[in-house]
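The complex appears here minus one protein chain, its other protein chains still in place.
== subunit A ==
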Amino acid sequence: MAEHVAKSPALDVPPEPPAKRIKLSPQPKKQDADDSGPASPSATPLVADLAEQLDAQERNKYVKGKKLGSGQYADVFSAYLVTDPTQLVAIKKIKVGAEVKEMGISYDSLREIRFLQELDHPNIIKLYSVFSTKNQNLNLVLEQLPQGDLLKLIQDTQNISYTPADVKAWMLMLMRAVHFCHANFILHRDIKPNNLLIAANGEIKLADFGLARSFADPYQPMTYNTITIWYRPPELFFQAQFYGGAVDVWSCGAVFAELISRDVLFRAWPESEMNMVKLICEKVGTPTEENWPGVSKLKGYVTPTEIQPVRPKDYWLANFRTIGEIGVDLLMKMLTLDPKVRLSAEGVLKHEYWTSAPRPSKLEALPRKGGGIEVMGEDLKRRGGEVPGKENERGDKVARKIDFGAAK
(Lines give C-alpha, C1' and ligand atoms only; values in the text may rest on other atoms or scores of the structure.)
Protein backbone atom coordinates (compact mmCIF):
# COMPACT_ATOMS: atom_id res chain seq x y z
CA MET A 1 0.00 0.00 0.00
CA ALA A 2 2.98 2.25 0.22
CA GLU A 3 2.45 3.44 -3.27
CA HIS A 4 -1.13 4.31 -2.70
CA VAL A 5 -1.70 7.89 -3.69
CA ALA A 6 -4.95 8.44 -1.86
CA LYS A 7 -4.24 11.18 0.61
CA SER A 8 -5.11 14.76 0.92
CA PRO A 9 -2.21 17.07 0.46
CA ALA A 10 -4.17 19.78 2.20
CA LEU A 11 -3.54 18.05 5.47
CA ASP A 12 -0.45 16.78 7.04
CA VAL A 13 -1.63 13.26 7.40
CA PRO A 14 0.28 10.37 5.92
CA PRO A 15 -1.71 7.93 3.83
CA GLU A 16 -2.86 4.88 5.68
CA PRO A 17 -5.33 2.17 5.01
CA PRO A 18 -8.64 2.83 6.72
CA ALA A 19 -9.10 1.71 10.27
CA LYS A 20 -10.05 -1.92 10.64
CA ARG A 21 -13.54 -2.66 9.51
CA ILE A 22 -15.37 -5.82 10.14
CA LYS A 23 -16.20 -6.28 6.54
CA LEU A 24 -17.91 -9.45 5.58
CA SER A 25 -17.59 -8.72 1.93
CA PRO A 26 -14.42 -9.40 0.06
CA GLN A 27 -12.12 -6.46 -0.04
CA PRO A 28 -10.44 -5.69 -3.30
CA LYS A 29 -6.87 -6.71 -3.31
CA LYS A 30 -4.83 -3.94 -4.74
CA GLN A 31 -2.42 -6.00 -6.68
CA ASP A 32 0.98 -4.94 -7.70
CA ALA A 33 1.78 -4.76 -11.33
CA ASP A 34 4.33 -7.54 -11.12
CA ASP A 35 1.95 -10.26 -10.02
CA SER A 36 -0.41 -9.59 -12.85
CA GLY A 37 0.39 -12.23 -15.37
CA PRO A 38 -1.98 -12.75 -18.23
CA ALA A 39 -5.20 -14.46 -17.30
CA SER A 40 -4.55 -18.03 -18.23
CA PRO A 41 -7.27 -19.61 -20.28
CA SER A 42 -8.10 -22.82 -18.52
CA ALA A 43 -10.04 -25.87 -19.54
CA THR A 44 -13.09 -24.88 -17.51
CA PRO A 45 -15.61 -22.55 -19.08
CA LEU A 46 -14.60 -18.98 -18.52
CA VAL A 47 -17.23 -16.89 -16.87
CA ALA A 48 -18.63 -14.07 -18.85
CA ASP A 49 -19.33 -11.84 -16.01
CA LEU A 50 -17.06 -11.77 -13.05
CA ALA A 51 -19.05 -9.22 -11.14
CA GLU A 52 -22.04 -11.50 -11.32
CA GLN A 53 -20.01 -14.39 -10.00
CA LEU A 54 -18.72 -12.27 -7.18
CA ASP A 55 -22.27 -11.31 -6.37
CA ALA A 56 -23.29 -14.98 -6.28
CA GLN A 57 -20.34 -15.78 -4.07
CA GLU A 58 -21.44 -13.12 -1.62
CA ARG A 59 -25.01 -14.38 -1.65
CA ASN A 60 -23.92 -17.91 -0.89
CA LYS A 61 -22.06 -16.87 2.22
CA TYR A 62 -25.26 -16.60 4.22
CA VAL A 63 -27.90 -18.93 5.49
CA LYS A 64 -31.19 -17.17 5.77
CA GLY A 65 -33.43 -17.80 8.74
CA LYS A 66 -36.55 -16.42 10.29
CA LYS A 67 -38.11 -13.10 9.51
CA LEU A 68 -37.21 -10.36 11.95
CA GLY A 69 -39.69 -7.80 10.79
CA SER A 70 -41.00 -6.05 7.79
CA GLY A 71 -41.51 -2.49 6.78
CA GLN A 72 -43.02 -0.61 3.95
CA TYR A 73 -40.39 -1.44 1.46
CA ALA A 74 -38.43 -4.32 2.87
CA ASP A 75 -38.59 -7.62 4.70
CA VAL A 76 -35.84 -8.28 7.16
CA PHE A 77 -34.53 -11.77 7.92
CA SER A 78 -32.10 -13.17 10.39
CA ALA A 79 -29.15 -14.92 8.78
CA TYR A 80 -25.79 -16.32 9.68
CA LEU A 81 -22.52 -17.02 7.96
CA VAL A 82 -22.21 -20.47 6.39
CA THR A 83 -18.69 -20.69 7.69
CA ASP A 84 -19.52 -19.50 11.17
CA PRO A 85 -23.08 -19.87 12.42
CA THR A 86 -22.30 -17.77 15.48
CA GLN A 87 -21.96 -14.71 13.25
CA LEU A 88 -25.43 -13.27 12.90
CA VAL A 89 -26.49 -10.65 10.40
CA ALA A 90 -29.79 -9.20 9.26
CA ILE A 91 -30.67 -9.45 5.60
CA LYS A 92 -32.92 -6.69 4.41
CA LYS A 93 -34.60 -7.78 1.23
CA ILE A 94 -36.02 -4.93 -0.75
CA LYS A 95 -39.52 -5.56 -1.97
CA VAL A 96 -40.08 -5.11 -5.65
CA GLY A 97 -43.26 -3.24 -6.27
CA ALA A 98 -45.15 -2.29 -9.36
CA GLU A 99 -43.24 0.97 -9.55
CA VAL A 100 -40.16 -0.79 -10.96
CA LYS A 101 -41.54 -0.25 -14.42
CA GLU A 102 -41.48 3.48 -13.80
CA MET A 103 -38.34 3.77 -11.76
CA GLY A 104 -36.26 0.62 -11.93
CA ILE A 105 -34.43 0.13 -8.64
CA SER A 106 -36.18 2.38 -6.11
CA TYR A 107 -34.80 5.61 -4.78
CA ASP A 108 -35.14 4.38 -1.22
CA SER A 109 -32.92 1.40 -1.71
CA LEU A 110 -30.39 3.27 -3.81
CA ARG A 111 -30.13 5.96 -1.15
CA GLU A 112 -29.84 3.46 1.65
CA ILE A 113 -27.13 1.56 -0.21
CA ARG A 114 -25.27 4.63 -1.33
CA PHE A 115 -25.02 6.22 2.08
CA LEU A 116 -24.61 3.20 4.32
CA GLN A 117 -21.71 2.02 2.16
CA GLU A 118 -19.90 5.23 3.08
CA LEU A 119 -20.69 5.45 6.76
CA ASP A 120 -18.67 3.51 9.27
CA HIS A 121 -19.56 4.62 12.77
CA PRO A 122 -20.43 2.75 15.98
CA ASN A 123 -23.80 4.47 16.18
CA ILE A 124 -24.84 3.96 12.58
CA ILE A 125 -26.15 0.62 11.42
CA LYS A 126 -23.40 -1.19 9.57
CA LEU A 127 -23.90 -2.39 6.04
CA TYR A 128 -21.57 -5.31 5.51
CA SER A 129 -22.39 -5.95 1.90
CA VAL A 130 -25.05 -6.06 -0.74
CA PHE A 131 -26.00 -8.85 -3.08
CA SER A 132 -28.77 -9.51 -5.50
CA THR A 133 -30.79 -12.65 -5.99
CA LYS A 134 -31.70 -14.32 -9.23
CA ASN A 135 -35.00 -12.59 -9.54
CA GLN A 136 -33.20 -9.32 -9.14
CA ASN A 137 -34.00 -8.50 -5.58
CA LEU A 138 -31.55 -6.38 -3.69
CA ASN A 139 -30.44 -7.71 -0.35
CA LEU A 140 -28.63 -5.61 2.20
CA VAL A 141 -26.52 -7.49 4.69
CA LEU A 142 -26.75 -5.45 7.87
CA GLU A 143 -25.55 -5.92 11.38
CA GLN A 144 -28.26 -7.58 13.38
CA LEU A 145 -29.80 -5.40 16.05
CA PRO A 146 -31.92 -7.65 18.18
CA GLN A 147 -33.06 -5.28 20.89
CA GLY A 148 -35.79 -3.50 18.99
CA ASP A 149 -35.95 0.24 18.66
CA LEU A 150 -36.12 3.24 20.91
CA LEU A 151 -39.82 3.77 20.29
CA LYS A 152 -40.61 0.43 21.91
CA LEU A 153 -38.71 1.46 25.04
CA ILE A 154 -40.37 4.85 25.19
CA GLN A 155 -43.82 3.36 24.81
CA ASP A 156 -43.44 0.49 27.22
CA THR A 157 -44.21 2.61 30.24
CA GLN A 158 -45.50 -0.47 32.06
CA ASN A 159 -42.25 -2.39 32.17
CA ILE A 160 -39.49 0.04 31.40
CA SER A 161 -38.32 2.91 33.47
CA TYR A 162 -35.24 4.91 32.74
CA THR A 163 -33.30 7.81 34.19
CA PRO A 164 -32.00 11.18 32.93
CA ALA A 165 -28.58 9.55 32.75
CA ASP A 166 -29.99 6.94 30.37
CA VAL A 167 -31.55 9.65 28.24
CA LYS A 168 -28.19 11.39 28.10
CA ALA A 169 -26.46 8.20 27.01
CA TRP A 170 -28.97 7.56 24.23
CA MET A 171 -28.94 11.15 23.04
CA LEU A 172 -25.17 11.21 23.00
CA MET A 173 -25.06 8.16 20.76
CA LEU A 174 -27.70 9.66 18.49
CA MET A 175 -25.91 12.99 18.24
CA ARG A 176 -22.59 11.34 17.46
CA ALA A 177 -24.25 9.45 14.64
CA VAL A 178 -25.88 12.58 13.27
CA HIS A 179 -22.70 14.61 13.55
CA PHE A 180 -20.87 11.89 11.64
CA CYS A 181 -23.49 11.95 8.88
CA HIS A 182 -23.22 15.71 8.60
CA ALA A 183 -19.43 15.63 8.57
CA ASN A 184 -19.87 13.31 5.59
CA PHE A 185 -22.27 15.81 4.02
CA ILE A 186 -25.20 13.48 4.44
CA LEU A 187 -28.60 14.52 5.76
CA HIS A 188 -30.61 11.68 7.25
CA ARG A 189 -34.04 13.30 7.01
CA ASP A 190 -35.96 10.65 8.90
CA ILE A 191 -34.75 10.73 12.47
CA LYS A 192 -37.38 9.39 14.85
CA PRO A 193 -37.41 6.87 17.69
CA ASN A 194 -38.37 3.88 15.54
CA ASN A 195 -35.40 4.45 13.27
CA LEU A 196 -33.05 4.17 16.22
CA LEU A 197 -32.34 0.49 16.61
CA ILE A 198 -30.70 -1.06 19.63
CA ALA A 199 -27.79 -3.49 19.50
CA ALA A 200 -27.29 -6.46 21.78
CA ASN A 201 -24.88 -4.43 23.90
CA GLY A 202 -27.35 -1.58 24.26
CA GLU A 203 -25.77 0.73 21.70
CA ILE A 204 -28.07 2.94 19.66
CA LYS A 205 -27.76 2.66 15.89
CA LEU A 206 -29.20 5.16 13.47
CA ALA A 207 -30.92 3.21 10.70
CA ASP A 208 -33.14 3.63 7.65
CA PHE A 209 -31.32 5.90 5.23
CA GLY A 210 -34.09 5.62 2.65
CA LEU A 211 -34.74 9.36 2.70
CA ALA A 212 -31.17 10.51 3.14
CA ARG A 213 -29.43 12.78 0.71
CA SER A 214 -26.11 14.38 0.22
CA PHE A 215 -25.95 18.12 0.59
CA ALA A 216 -22.90 18.43 -1.52
CA ASP A 217 -24.13 21.25 -3.66
CA PRO A 218 -25.64 24.10 -1.68
CA TYR A 219 -27.24 25.54 -4.79
CA GLN A 220 -29.35 22.57 -5.68
CA PRO A 221 -32.90 22.86 -4.36
CA MET A 222 -34.13 19.97 -2.23
CA THR A 223 -37.59 18.71 -1.45
CA TYR A 224 -39.31 20.11 1.60
CA ASN A 225 -41.67 17.19 1.63
CA THR A 226 -39.50 15.00 3.81
CA ILE A 227 -39.05 13.80 7.39
CA THR A 228 -41.92 12.12 9.21
CA ILE A 229 -44.35 14.89 10.01
CA TRP A 230 -44.10 14.90 13.81
CA TYR A 231 -40.33 15.29 13.61
CA ARG A 232 -40.26 17.78 10.78
CA PRO A 233 -38.85 21.26 11.43
CA PRO A 234 -40.77 24.49 10.75
CA GLU A 235 -38.61 25.53 7.77
CA LEU A 236 -39.83 22.49 5.85
CA PHE A 237 -43.47 23.28 6.56
CA PHE A 238 -42.72 26.72 5.18
CA GLN A 239 -41.34 24.99 2.07
CA ALA A 240 -37.71 25.99 2.31
CA GLN A 241 -35.78 24.32 -0.51
CA PHE A 242 -32.33 25.13 0.72
CA TYR A 243 -31.61 23.68 4.09
CA GLY A 244 -28.92 21.83 5.94
CA GLY A 245 -28.05 19.78 8.98
CA ALA A 246 -30.35 21.88 11.13
CA VAL A 247 -33.35 19.86 9.92
CA ASP A 248 -31.92 16.72 11.50
CA VAL A 249 -31.09 18.60 14.69
CA TRP A 250 -34.72 19.62 15.06
CA SER A 251 -35.76 15.96 14.72
CA CYS A 252 -33.19 15.05 17.36
CA GLY A 253 -34.63 17.75 19.62
CA ALA A 254 -38.08 16.22 19.19
CA VAL A 255 -36.65 12.79 20.04
CA PHE A 256 -34.92 14.29 23.10
CA ALA A 257 -38.20 15.74 24.36
CA GLU A 258 -39.99 12.49 23.65
CA LEU A 259 -37.44 10.51 25.62
CA ILE A 260 -37.89 12.81 28.60
CA SER A 261 -41.67 13.04 28.68
CA ARG A 262 -42.37 9.68 27.03
CA ASP A 263 -44.78 11.35 24.70
CA VAL A 264 -44.47 12.71 21.19
CA LEU A 265 -43.71 16.42 21.49
CA PHE A 266 -45.57 17.58 18.41
CA ARG A 267 -48.31 15.01 18.09
CA ALA A 268 -50.47 16.74 15.51
CA TRP A 269 -53.79 15.02 15.18
CA PRO A 270 -55.04 14.70 12.54
CA GLU A 271 -51.58 14.64 11.08
CA SER A 272 -51.84 17.66 8.86
CA GLU A 273 -49.14 20.16 8.14
CA MET A 274 -51.41 22.94 9.32
CA ASN A 275 -51.88 21.24 12.66
CA MET A 276 -48.15 20.75 12.96
CA VAL A 277 -47.49 24.44 12.40
CA LYS A 278 -50.13 25.26 14.99
CA LEU A 279 -48.55 22.95 17.51
CA ILE A 280 -45.07 24.33 16.92
CA CYS A 281 -46.37 27.87 17.34
CA GLU A 282 -48.10 26.90 20.52
CA LYS A 283 -45.24 24.97 22.08
CA VAL A 284 -42.19 26.86 20.83
CA GLY A 285 -43.56 30.17 19.61
CA THR A 286 -44.81 31.71 16.40
CA PRO A 287 -42.09 32.17 13.81
CA THR A 288 -41.90 35.87 12.94
CA GLU A 289 -39.42 38.21 11.29
CA GLU A 290 -38.23 39.17 14.80
CA ASN A 291 -37.23 35.71 15.92
CA TRP A 292 -36.41 34.41 12.45
CA PRO A 293 -35.31 37.05 9.95
CA GLY A 294 -36.39 36.11 6.45
CA VAL A 295 -39.05 33.62 7.47
CA SER A 296 -41.91 35.58 5.96
CA LYS A 297 -40.28 35.30 2.55
CA LEU A 298 -40.49 31.52 2.56
CA LYS A 299 -43.00 30.25 0.03
CA GLY A 300 -45.18 28.34 2.47
CA TYR A 301 -45.06 30.76 5.38
CA VAL A 302 -48.42 30.72 7.13
CA THR A 303 -49.01 30.95 10.86
CA PRO A 304 -52.08 31.23 13.05
CA THR A 305 -53.12 34.87 13.38
CA GLU A 306 -52.75 34.90 17.12
CA ILE A 307 -49.06 35.27 17.80
CA GLN A 308 -47.52 33.22 20.56
CA PRO A 309 -44.28 34.85 21.73
CA VAL A 310 -41.32 32.49 21.89
CA ARG A 311 -41.67 30.42 25.02
CA PRO A 312 -39.25 31.34 27.78
CA LYS A 313 -37.08 28.88 29.65
CA ASP A 314 -39.52 28.62 32.52
CA TYR A 315 -42.12 27.20 30.24
CA TRP A 316 -39.75 24.48 29.10
CA LEU A 317 -38.55 23.84 32.62
CA ALA A 318 -42.11 23.23 33.73
CA ASN A 319 -42.39 20.37 31.25
CA PHE A 320 -38.90 18.95 31.15
CA ARG A 321 -37.50 19.68 34.58
CA THR A 322 -36.26 16.11 35.07
CA ILE A 323 -33.46 16.66 32.58
CA GLY A 324 -32.13 19.62 34.59
CA GLU A 325 -31.62 23.24 33.64
CA ILE A 326 -28.63 22.58 31.47
CA GLY A 327 -30.49 19.85 29.63
CA VAL A 328 -33.43 22.17 29.06
CA ASP A 329 -31.07 24.80 27.73
CA LEU A 330 -29.79 22.32 25.14
CA LEU A 331 -33.28 21.17 24.27
CA MET A 332 -34.35 24.75 23.58
CA LYS A 333 -31.33 25.33 21.40
CA MET A 334 -32.12 22.22 19.36
CA LEU A 335 -35.72 23.31 18.94
CA THR A 336 -34.94 26.88 17.99
CA LEU A 337 -37.24 28.11 15.24
CA ASP A 338 -34.67 29.83 13.03
CA PRO A 339 -32.49 27.09 11.51
CA LYS A 340 -29.60 29.55 11.24
CA VAL A 341 -29.64 29.99 15.00
CA ARG A 342 -30.45 26.39 15.90
CA LEU A 343 -27.39 24.47 17.06
CA SER A 344 -25.53 22.34 14.54
CA ALA A 345 -24.88 18.71 15.44
CA GLU A 346 -21.35 19.72 16.35
CA GLY A 347 -22.70 22.60 18.42
CA VAL A 348 -24.94 20.17 20.27
CA LEU A 349 -21.99 17.94 21.05
CA LYS A 350 -20.08 20.91 22.42
CA HIS A 351 -22.87 21.85 24.83
CA GLU A 352 -22.06 21.59 28.52
CA TYR A 353 -24.95 19.17 29.03
CA TRP A 354 -22.75 16.20 28.18
CA THR A 355 -20.06 17.01 30.71
CA SER A 356 -22.31 18.14 33.52
CA ALA A 357 -23.84 15.74 36.04
CA PRO A 358 -25.19 13.13 35.77
CA ARG A 359 -22.71 11.30 33.62
CA PRO A 360 -24.32 9.37 30.75
CA SER A 361 -25.15 5.82 31.77
CA LYS A 362 -22.79 3.06 30.81
CA LEU A 363 -24.06 0.75 28.07
CA GLU A 364 -24.46 -2.17 30.48
CA ALA A 365 -26.67 -0.08 32.71
CA LEU A 366 -29.14 0.94 30.02
CA PRO A 367 -32.60 -0.59 30.27
CA ARG A 368 -33.49 -3.26 27.74
CA LYS A 369 -36.75 -4.11 26.18
CA GLY A 370 -38.77 -6.21 28.56
CA GLY A 371 -40.93 -8.75 26.84
CA GLY A 372 -39.19 -11.44 24.90
CA ILE A 373 -42.67 -12.92 24.94
CA GLU A 374 -44.08 -11.03 22.03
CA VAL A 375 -41.11 -11.95 19.91
CA MET A 376 -41.35 -15.58 20.90
CA GLY A 377 -44.98 -15.62 19.96
CA GLU A 378 -44.15 -14.37 16.49
CA ASP A 379 -41.51 -17.04 16.05
CA LEU A 380 -43.81 -19.82 17.01
CA LYS A 381 -46.12 -18.99 14.17
CA ARG A 382 -43.48 -20.04 11.72
CA ARG A 383 -41.48 -23.16 11.22
CA GLY A 384 -37.76 -22.81 11.57
CA GLY A 385 -35.88 -21.37 8.63
CA GLU A 386 -38.97 -21.10 6.55
CA VAL A 387 -39.37 -17.91 4.67
CA PRO A 388 -42.91 -16.68 4.46
CA GLY A 389 -43.78 -15.90 0.89
CA LYS A 390 -44.84 -12.30 0.79
CA GLU A 391 -43.24 -11.51 -2.49
CA ASN A 392 -45.89 -9.48 -4.18
CA GLU A 393 -47.49 -7.95 -1.21
CA ARG A 394 -46.66 -4.38 -0.93
CA GLY A 395 -48.48 -1.73 0.90
CA ASP A 396 -49.24 1.62 -0.48
CA LYS A 397 -46.30 2.40 -2.73
CA VAL A 398 -46.37 6.10 -2.22
CA ALA A 399 -47.27 5.94 1.41
CA ARG A 400 -43.74 6.68 2.37
CA LYS A 401 -44.02 10.00 0.68
CA ILE A 402 -47.49 11.03 1.63
CA ASP A 403 -48.40 9.32 4.86
CA PHE A 404 -46.07 10.95 7.27
CA GLY A 405 -47.85 9.48 10.21
CA ALA A 406 -45.88 6.44 11.17
CA ALA A 407 -47.66 6.39 14.48
CA LYS A 408 -46.99 2.76 15.03
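Here is the rule we go by: contacts are C-beta pairs under 8 Å (C-beta built on N, C-alpha and C of every residue); 3 or more make two chains touch, one makes a residue touch a chain; residues count from 1.
Simple rule for what comes next: contacts and distances are computed from a predicted model.
This figure omits one chain of the complex; the name its UniProt record holds, of "Ubiquitin-conjugating enzyme E2 1", "Exocyst complex component 8", "Transfer RNA methyltransferase 82" or "RNA polymerase II holoenzyme cyclin-like subunit", is "RNA polymerase II holoenzyme cyclin-like subunit".
Of the listed residues A:76, A:90, A:113 or A:366, the one in contact with the hidden chain in the full complex is A:113.
Of the listed residues A:155, A:184, A:261 or A:308, the one in contact with the hidden chain in the full complex is A:184. Against the chain not shown here, subunit A presents residues 1, 3-14, 16-33, 36, 38-42, 44-57, 59-61, 64, 81, 83-84, 87, 100-105, 107, 110-111, 113-115, 117-120, 128-138, 172, 179-180, 183-185, 213-214, 216-217, 220, 222, 346, 349-350, 354-355, 387.
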